[in-house]
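Here the complex is missing a single protein chain, while all its other protein chains stay put.
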Amino acid sequence: MEKEKTYSRVLLTVGKWVLILFFAVYTIFPLIWLVITSLKTNAEYFANPFSLPAVPQWGNFANAFRQANLGQMIFNSVTVSFVGTVLNVTIASMAAYAISRFEFKGREIIFAAFSAGIMVPLNALMVPYFTIFNKIGLIDNLMSLRVLYAAIGLPISMFIIRGFMDSFPVEIEEAALLDGCGFYKRFFYFVLPLVKSGLITAATFQFITCWNEFVYANLLTSSPRLKTIQIGIRYFTNQFTTDYVSMYAAIVIAIIPSILIYTIFQKQVISGLTAGAVKG
Amino acid sequence: MKKNKKLKALILTCALACSTLMGCSSNAPEKTEAAKGNEETSAAAGEKEVELTFPCIWVGSDSKAAVFGQMVEAFNTENAGKYKINIEEQTDYDSYEDKIRTLISTGTAPDLFTVKNYGDVQLFAQSGNLMDLSAIMSDTDMSGRFISGILEDTMMDGTLYAMPYENAVIPIMYNQKLLDTAGVAELPTSFEELFQISEKIKETGIAPLAQMTGNNAWTSMLWYSYAVAACGGADIYEKGLDDPAFVQAAELLQKMFDYTSSDAIGADATVVNGHFFNERAAVYLNGTWILGRIKTEGVEGLYDNLKLSTGLSQDGKNGNASVNAVQAYICAGRQDDPARQEAVMAFLNFITDQASVAELANSSGALFAVDVDSTLITDPLQAEIVKQSSEASFIIKNFSAAVPTAVGNAFPSALEELILGDCTAEEFVETLKNAQ
Partner (left out) sequence: MKVSKKERLGIVIFLLPALILFAVFFIYPIMNVVYMSFFNWNGISDATFAGFKNYIRIFSDKVFLRSIKNNIVWALAASCIQVPMALLMALILSRKPKGWKLFRTIYFLPQVISGIALAMLWSAVYNSEFGMLNGLLKLVGLGNYTRNWLGDPKTALICVLIYGLFYIGYYMVIMMAGITDIDETYYEASRVDGANAIQTAIYITVPLIRYSIVTCVTLAAVFGLRTFEQVYLLTNGGPANRTSLVVLYLYNQMKNNNYGGANASSAVLIVVGACVIVSIRKLFTKNED
């Protein structure tokens, strides 16, 4: 009996690690390929995309950074994504609170409408969105991107945050209500901390959506100093050809800030979550 | 703990406020700049500087970027205080087309921009948002610089809405070294001979013909253009897609796929270039701009082994055609202010100066609607291509340039169906016809 128990235990552990390592290799493989390829020359890339560079072309990174003016673009992407995320999560959590906690007429319809918003194909809306910002006079202004991203991320953020809020029964709040906690106080001091992981999750996705967005970043801006990192990456394409190795170098450079921000965010999650658990 | 939460909420609100303020403050100077621009356009003509915006694709890593940029700067310096061209860099071509389409749909056409398809030029002209450029025709000095007939071809109902600028000449390119290995002594002059030499090359383990169906099926589309030329002759496009020559040409193209690499279906330009540059394919089609890349990215000696020819004949007819097509038309958004109209014409005049265009051609490998004599071209192969084209029996457009946009867009997937055996050559042409 003892032997069987340890046998199955070993099997489980091995199985567990096989899975963990499989996914790790699978997901890190693209990054490794990117870094290696960005150290090649275009000729080497065309000859064989999976070869190693004969001589590492470290210059590709400096070139990419300089030519595409990546520094300015990273800054733009950071401000746009940051504001777009903060706006989005604030507004979404407020709306999710109202929908999750209170029964009122039309609540499910509003939520259904927001959910339908997730389905909207943004590619099809170039003409209406351009017209809107043109009328407001915000073309060629990063504010248009911040507002647009905050808005288009609303359905998903609301969906996620509402999901987290729903998992906490309303009764918890009623205790606070009896204590004399008002509407706004309950929201700030009680509900928000409870769904912190939901907020961070929604914020992470929103940030990445903003960071990776290209179509409208390109459509709604024209001045070079307003370009975001996604436009910068495509600096190395042109009508007939693409300077792939420089483009990959630019992509690698672009990944660094996002990884940094993600790691810092995750640290926040850990400290926030453990505090929440103790309170729980 | 409550204090912590309060603090965090406070920080968050401050960050929000700061970023919004940052947004607002960067808003202000932009607004005044825009306001200034408006002031200038409504001011009396010739007194304040006229600024034209030009979202331009000839930037960044495009081969024309360096010299074209210099040309614009020279224009700005020469006309300082009077005219100024602001280039807005556009590097992603598909997004550029989307942007132009959106801008014109919403009535905010840019001052200057380029268009690839003539079909799109016709469409944009209908919107009434394009500037009438017929003044180019009446300026004999300017119109005389162009290749004969090219301006007339661009006119619509007697009006010129676009100026043809970049012109592609597409030769057939052969890697002579690979041909020698296969025992092929002479370049083919007919499609029958092409298939014969392809058999020989196939035996040496190399893909004889480079083909692609991915993206816009560029290489295969060019082959189709030559096939259409051979089966239908010089005025085939005027006869329309009902002409049996299109079906015949489709059968030729279908046969060509028997002699290509296994990844041809779904291959894009990267793959095809990779094959030819690395001597995995023997015959290739592309415009003169590729010569520079062959030198830098091709294997050792590839450039020196290149042999060029014009079109092939079919059934002994219609050989020696040259596929040319306008790659870029320059259009201008409608201007109501005569000063701005002058600015546009001055710029167009400046960039069609024959010496400047020759320099542009030599630095980039591209060719232009402005006639540049082959003796002025420095690159030997590029010069030979120009020469062969000028001595061709007839000039014909490439297929995408000669048909409506939707038909050109339908070509790649229709081709895939043909090659996969899902449809016959007749049905292939039917699909193209129905796309209109």
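Each chain gets a letter, A and B, in the order it is written, and its residues are counted from 1.
Just so it is clear, a contact is a pair of C-beta atoms (placed from the backbone, for glycine too) under 8 Å apart; a residue touches a chain by one contact, two chains touch by 3 or more.
Since the structure is predicted, the reported quantities are computational estimates derived from the model, not experimental observations.
Shown as candidates are A:115, A:134 or A:223; the residue that touches the absent chain is A:115. For subunit B, the list of residues touching the undisplayed chain reads 97-98, 101, 104-105, 123-124, 126-127, 213-215, 261-268, 271, 274-275, 280, 405-406, 409, 412-413, 416-417, 420, 422, 435. Contact residues of subunit A toward the unshown chain are 12, 16-17, 19-20, 23-24, 26-28, 30-31, 33-34, 48-50, 91-92, 94-95, 97-99, 101-104, 110, 112-121, 123-129, 132, 147-148, 150-152, 154-156, 158-160, 163-164, 166-167, 170, 173-174, 177, 182-184, 187, 197-198, 200-201, 204-205, 208, 211-212, 230, 233-234, 244, 247-248, 251, 254-255, 258-259, 262-263, 266, 269-270, 273, 276-277, 280.
Keep this in mind: only the chains that are shown with their structure count from here on.
Subunit A meets subunit B in the complex at residues 41-43, 46-47, 67-68, 79, 82-83, 86-87, 90, 126-127, 130-131, 134, 137-138, 140-143, 146, 188-189, 192-193, 214-215, 218-219, 222-224, 231, 234-244, 246, 275, 279. Residues of subunit B touching subunit A in their complex: 1-2, 5, 9, 12, 15-16, 19-20, 22-24, 26-27, 30-31, 34, 53, 55, 57, 59-62, 65, 88-89, 91-93, 95, 98-99, 102-103, 105-106, 108, 269-270, 273-274, 277-278, 287, 289-290, 293, 296-299.
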